[in-house]
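I have a structure I would like to understand better, so I am pasting it below and will then ask my questions one at a time.
Up next is chain A:
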Amino acid sequence: MEIFLILGITAFLAIISFFIKNYKALSLVNVLGHLAVLSIVAKLTADIYGNGASISMFNFFYADPLSIFFMLIIGIINAASIIYSVSYISNDLKENIISSAKASLYYVLFNALAFATFLVVMVDNLGMLWIAIELTTLISALLVGFYNKKNSIEAAWKYIIICSVGITIALFGTILFYYAATLTGATSINWTNFMAIATKLDPQILKVAFLFIFVGYGTKAGIVPLHTWLPDAHSQAPTPISMLLSGVLLKTAIYAIIRFTIIINKSVGIEYSSSLFGLFGLLSLGIAAGFILVQKDIKRLLAYSSIEHIGIILIGLSFPGIGIYGALLHTFNHAMTKSFMFLGAGNIVKKYKTGNMNIIRGVINLLPFTGTLFILGAFALGGTPPFSIFLSEFTILMAGFQNKSYLTCGLFLFFIAIIFGAIIHHFSKIIFGKEPADSKVKGYEDFFRTSSISLIFLFIFLIAFGIIVPSFASKILLLAAEVIKQ
Partner candidate 1 sequence: MLGVVTANNGFFFLIMWELMSLISYFLVVFDSKKSKSIQAGTIYIIMTHIGTTFITAAILMLFNYSNSFDFIALQNAAELIPSGTKNLIFLFLLVGFGTKAGIVPLHIWLPYAHPQAPSHISSIMSGVMIKTAIYGLLRFVFIILGINALWWGVLVIILAAISCIVGVVYALIEHDIKKLLAYHSVENIGIILLGIGASMIFLKMNIPSLAILALIAGLYHLINHAIFKSLLFLCAGSIYKATGSLDIEKLGGLIKKMPYTTACFLIGAMAISALPPLNGFVSEWLTLQALFLGALNSSGFLRVFLGIAAASLALTGGLAAACFVKAFGITFLSLSRSKKAEEAVEVPFSMKFSMVFLSILAVLFGLLASPIVKYLSHLSQYIANIHLNTSFALNNFTLIIQSKNPIYLSTPLILLLFLLIITIAYFIIHKTLRSNKVATNKTWDCGYYNLTPRCEYTATGFSKPFRLAFSFFLLPQTKTEKVKDSFYHTTSFKHEVSTIPLFNKYIYDPILDLIMKTAKITRKLQSGSINVYIAYIFATILLLIIFMGKF
Partner candidate 2 sequence: MKPVIIIVQALILILISLLISGIIRKIKDNLKMRKGASIFQPYYNFLKLLSKDEIISENSSWIFKITPFIVLAAAITATCLIPLFGTGFSLNNMGDIFTLIFILALGRFFLSLAGLDTASTFSGMGSSREMFISSLVEPVALLALFVVALNSGSTNLSLIAGVFNFKLSSLVAVIALFMVTISETSRIPIDNHETHLELTMVHEAMLLEYSGRSLAMLELATHIKQMVFFSLIAIILSPLIILPSFSLYQILFTIAFFLLKILIIGAFIALVEISIAKMRLFRVVDFLGFAFVLSLTALIIQTWGM
């Protein structure tokens, strides 16, 4: 029942915001809508918290603890992003960078994207999963190309082409999976049915199919050799959108890969997928470390650090047992921290009118509130203890050491150290130091009031999960991990 409600509200918002002209009402409706969605998701999590059961309706929709966990992430990030985009877009309107028609278009697309992402997580049918992800790519491509400037159009073009190629390959994989299923006589393409007949599937075809799935959805998740679109798209998109891209879209692709891994693990066994994850995880970590060192633009740096964290999640998934729990925790923490950092970066870029880190100085003097939170966020991203990222990285490391894969953990620690050094080096240069003389522009003070709400909203998650994961959250995580380990 709740599933319909969520999808219904997002669809309704998408249509409504096309007609409301007055910006104030538009933003109010949207914010309320998304808060409602968040509350429904929360209610859903409370339900399954009790009995850990999964809801499935007319064998099309299916929500087990894993998908509800992802729904939680999507709900929270959507809410934060909508609050931020209220002031972001109103500020653009005031400086008439965009017309009011464009503003309502923005909200239409935003809600469509929300609808698509929720769809991805709820659907049971693998074909439908593919279509939902294809939808998210198309809508987010439009949003990336929102500002109609040369750079953002080029970024959007690359984003849509590369991701479509990737997703076509994923379709190739899905068809192979379906082919393997038809060999054993099953007709439905539902995930639940795959789970039932997993042991009977022919492993040879499954292995080839899983490769295609991994590469296909991997392009969407930003795994290294396929990540090329990510830095351009994330740095050119408007801030609330790049926050959504990093926080949510990468995670939906990871969700899709996990769905297929569960099947393959059941039929072919754990080592096949874990060695694949381990290799590509380390590869993404290493290459991202290289890139972060030489970055000049804040948003591109944050984009590369998303690739790095995706690599960490993959490494987490490659260790059985507690590693999966750590990976899921890391997905949650990374979603929160990365969106938090993108918000901060958005404010800074808005104030200094450039993303180039050599020009930005003395953020702490110009924007004291964002500055302090930003440097704390930087430490959180680097993985220092009081914040949540350290906790999840530590769990993954614990699993790694227990798994006796010392080389991976050694490399993991080495790359983390380099990235920590690079991030601190870059961000401490821009936070402290003397601010450039001409940047006394006072225009943005009100802008920061609304954005600071979402900043604090996310910061609470950073700290709350810092030392010890609260009991109800760890219960949900355990349930989700159970689903994966099935």
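The set was built so that all candidates are chains of the complex that A comes from, given by their letters.
The working rule: a residue touches a chain if its C-beta (ideal position, glycine included) is under 8 Å from a C-beta of that chain, and two chains touch if they have at least 3 such contacts; residues count from 1.
Small disclaimer: the values here were computed from a predicted structure and weren't measured.
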Numbered candidate touching chain A, per complex, among 1 or 2: 1
Chain A residues within the candidate 1 interface of the complex: 157-158, 161-162, 165-166, 169, 207-208, 211-212, 214-215, 219, 225-226, 228-229, 231, 271-272, 275-276, 287, 289-291, 293-294, 362, 364, 379, 382, 384-386, 390, 394, 397-398, 401-402, 404, 409-410, 413, 416-418, 420-421, 424-425, 428-429, 431-434, 467
